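In this view, the complex is presented without one of its protein chains, the others remaining in place.
Letters are used for the chains, namely A and B, taken in the order the chains are written, and counting of residues starts over at 1 for each.
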Amino acid sequence: MNISAAIWAMQAFNGLSTFCVLLLMALGLAIVFGQMGVINMAHGEFLTIGAYTTYLLSQVSERWLPALANWYFFVAIALAFVLAGALGLVVEHFMIRKLYKRPLDTLLATWGLSLIMQQAFRSTFGAREVSAKLPDWLMGSLKPTPTIDIPINGLVVMGLTTILTAGVLFALFYTRFGIDVRATMQNRAMASAVGINTARIDRLAFGLGCGLAGVAGAAFTTIGSTGPTSGSLYIVDTFLVVVFGGAQSLFGTIASAFTIAQTQATTEFFMTGSMAKVLTLSLVILILMARPQGLFALKVRR
Amino acid sequence: MTPPAAEAFASESLLVTKGLSVSFDGFKAVDNLSFSVDSGEIRALIGPNGAGKTTLLDLISGKTAPTTGSVMFKNREITHLREYEIVRSGVGRKFQTPSVYESLTVFENFEMAFPDNRSCWSAWRFRRSDEVVAKVEQIAELTYLKDRLRDRAEILSHGEKQWLEIGALLIQNPELLMLDEPVAGMSPHEREATGELLLEIAKNRAVLVVEHDMDFVKNVAHVVTVLHQGRVLAEGSMDEIQRNPKVIEVYLGH
Partner (left out) sequence: MSGVLQSVRPSSLRPSLRHLTTVVFEGQRRRENLYFVVLAVVLLGLFPLALDNFHLNLIGKYLTYAFVSLGLVLCWGYGGILSLGQGVFFGLGGYCMAMFLKLEASDPASTSIQSTPGIPDFMDWNQLTSLPAIWVPFKSLFCTLIAIPLVPGLLALALGAAMFRRRVGGVYFAIITQALASILSILIIGRQGYTGGVNGITDLRTLLGWDIRSDSAKTILYYVNALLLLGAVALSFSILRSKLGRLLLAVRDREERVLFTGYDVAAIKTFVFVLAAVYSAIGGAMFTLQVGFMSPSFVGIVPSIEMVISAAVGGRGSLFGAIYGTLIVNAAKTFFSEGFPELWLFVIGALFIAVVMIFPNGLAGMDYARAARTVLGWFSKLGKMRDGGSGRPVVAVVAPVVPSQPRIKVEGQ
């Protein structure tokens, strides 16, 4: 196999990795923002919770339960979901619940929340970035040919992304809960009139979105280190992914994450990472100027 | 340009729609609809819920863009115009629920509608002139609001808000006035007054009114158009419409 094909393959893999990162981030937000219309600027911090949970668990297993060292990661994913989700429920109850009719104010309040959470991380874990100690089986790489090198952690993130996306799609479109969520989001008064407890649905949907962010955070520890502001680095990109896809369409979110990731990965090949990001974000904004409803949007009578 | 046939047809009427359609996600809300309204006439649009009445007003006023078809106003295609351009060309529209500026007085509400000083710069330089005051008083008298000019719009009754909105439209002297359910929620006395108001203002313009109150329609409308599933089902005087078997089927049948 020649070198250019290998470069192409690696490049495609990089694009796919970026796609998975964006999609993992955006999945939770697609529910919280796309479906419920809540602008949760602290979404990135819920992700950070998942990452720190994984880090803590790796420390615990290393010190006290070396037998678990190979498998703690799966426990971490579950725990990340539970912790981030539970905090999401609490936040919904004390804050979001009172702001459903004031989306711009939600934005400000959750930004405040994100600052508080960042400082809490810094006070607890220190300002330096930390890394979870990964089990050995995650660290290797596959070498289908001598020139192609595919890291296993990247494959694991992809697998996790696939499972989570499928899970969210299933939950939204094939379960009672999903029907209730979609009904509530489309017509709150009507949903309430047919006996759906809309307050409960709001709470659960928000908790689910935050839990998903937590899982994304756990997955991210396999490809990078974690600092107090790790989550906030991604928040604007993530919102753009959801908006670009057409806020209410989950398929749109997937397509948009894919488009943005491929553009980013391709342009990165030709220029520095930061200029590639500038170019990608600018393209997204230009397209949104021409097509503000995003890539996929329902045409409805306004 | 416009084909000669359409021009000949259009020159008779103030507003002409031809083959107008719009669909929302596959659902055809208005389907190949052609009709026309003449100046000086009061036209009522009736039809069961979901017949496409409000959507038709949306299409004419530019709020919704049609999938296909044309809207001609004064022999001019207006489908490509922006909402405010359509208003400035002489089409006024009242919404279903009264839409007035609650925090302003009745006087200021009227004044905001005065068809001048519409650009940012001239709105900033705007000074209240005798002409504006006189025009506002005249319209206030017509719409039974003369004694309420100093009151904030939020304390008006539902019916008075409807009149305020109609009056604000009249200040612009539109040639076509479209009213979406103007008497909904009004007392019988207010309905009667509104009917008189419509008859008065239709003297030098066309009025297109969507209404569910059949007594009201019977009293004011010259011609009634019945919409059903986005199409014209019947057209004629109220008596003809009430005898029309298709209409009876739609309203009472199944």
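Everything that follows uses one rule, which is that a residue touches a chain if its C-beta (ideal position, glycine included) is under 8 Å from a C-beta of that chain, and two chains touch if they have at least 3 such contacts.
Given the structure is predicted, the values throughout are model-derived calculations rather than measurements.
S.K.: Over the full complex, note down every shown chain the hidden chain is touching.
M.R.: Taken over the complete structure, the missing chain's partners among displayed chains are A, B.
S.K.: Could you tell me which of A:N70, A:S123, A:T162 or A:Q186 touches the chain that is not displayed?
M.R.: Residue touching the chain left out of view: A:S123.
S.K.: From the listed residues B:E77, B:E108, B:E175 or B:E235, report the one that touches the chain absent from this view.
M.R.: B:E108
S.K.: Residue-wise, where is chain B in contact with the chain that is not depicted?
M.R.: 61, 63, 82-84, 87-88, 92-93, 95, 99-105, 107-108, 111-113, 115, 117-120, 123-126, 128, 130-131, 133-138, 141-142, 149-150, 152, 168, 172, 200-201, 203-204
S.K.: Counting contacts across the full complex, list the positions on chain A that touch the omitted chain.
M.R.: On the chain A side, contact with the omitted chain comes from 37, 39, 95, 98-99, 101-109, 111-116, 118-119, 122-123, 236, 239-240, 243, 272, 274-275, 277-278, 281-282, 284-285, 288-290, 292.
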